[in-house]
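As you look at this complex, bear in mind that one protein chain is not there, while each of the others sits in place.
Here the chain labels run A and B in written order, and each chain numbers its own residues starting at 1.
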């Protein structure tokens, strides 16, 4: 694998998934492969799960880690042919090339502007890192996708599905802040690959980009959508069509025990962090059908499997 | 040991203390036990000695470290049954459970509010971590106790005592800021265990909680208290009874060479950081009887001994 930015970068998804489960059974089975190798991590925003699970995955492979919070240092210029006499001290051309000298894989977490849709959906920051780095790039979340989260979600569904072709519902839920579409977009990509029946439910105006939602059933009635669901994945996102806008904070979309009762004893999923009693009720999160902690746990093994392939590739190149 | 939050968590204090001295003699004697294991560190406030000595202790045992500054990320909600539509993005239930997926021991540094005594003396934040984490909790200082500091202090007294039953004086000293009672509380617990004669001296109104001070002699005259002291432990704290208040900044309580001359050639101790010429004079800190740097050094071996027991326990559980 050259870089990991989406499911489309993976030559053999089934193999990568099996490898993740193997690492879950035996996390230290390849603890020598990363010896003397370094994972660089660049964060443009705070992170808990992503930071910790990525460190854990790298340490399981014996790698060293060098981490950089961009906001603790100077600002980076991403535009070309600029006269840099403002507040940005270093150009991405140098930053990415220089960091590449010190690391074997470079993990980047960036975020959308939620203002400029065209630039966001070009995945501007991530693509600039890919352009100027000389080592494999590992996306820890970008302006449009959160592929490691989705791989962890995919593993969690695999572990918990009781039927060959489960019904999976991705439901919008209310939230006080403007959030990206990345988790929803990425989840759609992986559910398209999975052998599941995917329904997306949200208020009108919250349609995702058809690039991601085109193979799913869209159902504007949340109660109808939940019927017979085996998995309910809750997530807030801001509007794609009215880009970055909050169109609704309708509390009736909150996931409650009553709503979960409409499902086929459905499992509850969320990528975390989650706002209790805004997105989902305590009773659901604390109930026996909640998978949220296991989703977080699977982040480690999703990342470890991807890192292993990126390291193997790099090794072969040398 | 299940968790380490106070001396009362230790099954066999003498054994733990001997183990700490053994590690001081040979820090790398158990450098394989932590291989593939991870210490998580969560800080709610800045830290120098605690952060560095804990890292050093974990590295001496071969552990990896994942560190999180809560203030660099989002705020955590600690109250139950809250509608989380404010500025707190994640509940301690998820935060503690998720971090537990990535680490083998979770070290937490929290602080008192110094406003709400009831909540502080329940050790609210630390107890929430214990409640929701699935791995052993190591207190790096809490709202009421600083047990690793006190264990290091205990080691330092052991190393420097010339008599079987030394006189130890814990003295309040002036300070411009509102400070917790934690170091003083914790020191009392350990001196109660130690075979020493403990006197506490402070201006009226600075009485510690009787839970901690009950076995000590209270002497409001600092000069009298210092008489024949083998060890003088200086520390500022704010009032327990007039909770969180500064009642005095009386400079006459500063520890001077003249005051130390009243002692039995007593050693000077302080947990650091210390404000020179406010809490204690340069001449005392820089004099031959100052133990403050050795106290800091012993932090490493105190922590290493505790971590070793927490790891052994965890290992046995697996």
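The definition used in the following text is that a contact is a pair of C-beta atoms (placed from the backbone, for glycine too) under 8 Å apart; a residue touches a chain by one contact, two chains touch by 3 or more.
What you see is a predicted model; the values in this text were computed from it and never measured.
Undergrad: For the chain not shown, which residue from A:38, A:192 or A:283 touches it across the whole complex?
TA: A:38
Undergrad: Write down which of A:13, A:28, A:68 or A:178 is the residue touching the left-out chain.
TA: Counting the whole complex, the residue in contact with the absent chain is A:68.
Undergrad: To test your reading of the contact rule: which positions on chain A touch the chain that is missing from view?
TA: Residues in contact with the chain left out: 36, 38, 40, 64, 66, 68, 72-74, 77, 80-86, 89-91, 93-95, 97-99, 101-103.
Undergrad: Residue-wise, where is chain B in contact with the chain that is not depicted?
TA: Contacting residues on chain B, toward the hidden partner: 27-28, 31, 46-49, 51-53, 55-56, 59-60, 69, 176, 272-278, 282, 285-286, 292-293, 296-297, 300.
Following the convention adopted for this analysis, only the chains that are shown with their structure count from here on.
Undergrad: Take the average of all CA coordinates in chain A, do the same for chain B, and state the distance between these two points in whole angstrom.
TA: Roughly 39 Å, centre to centre.
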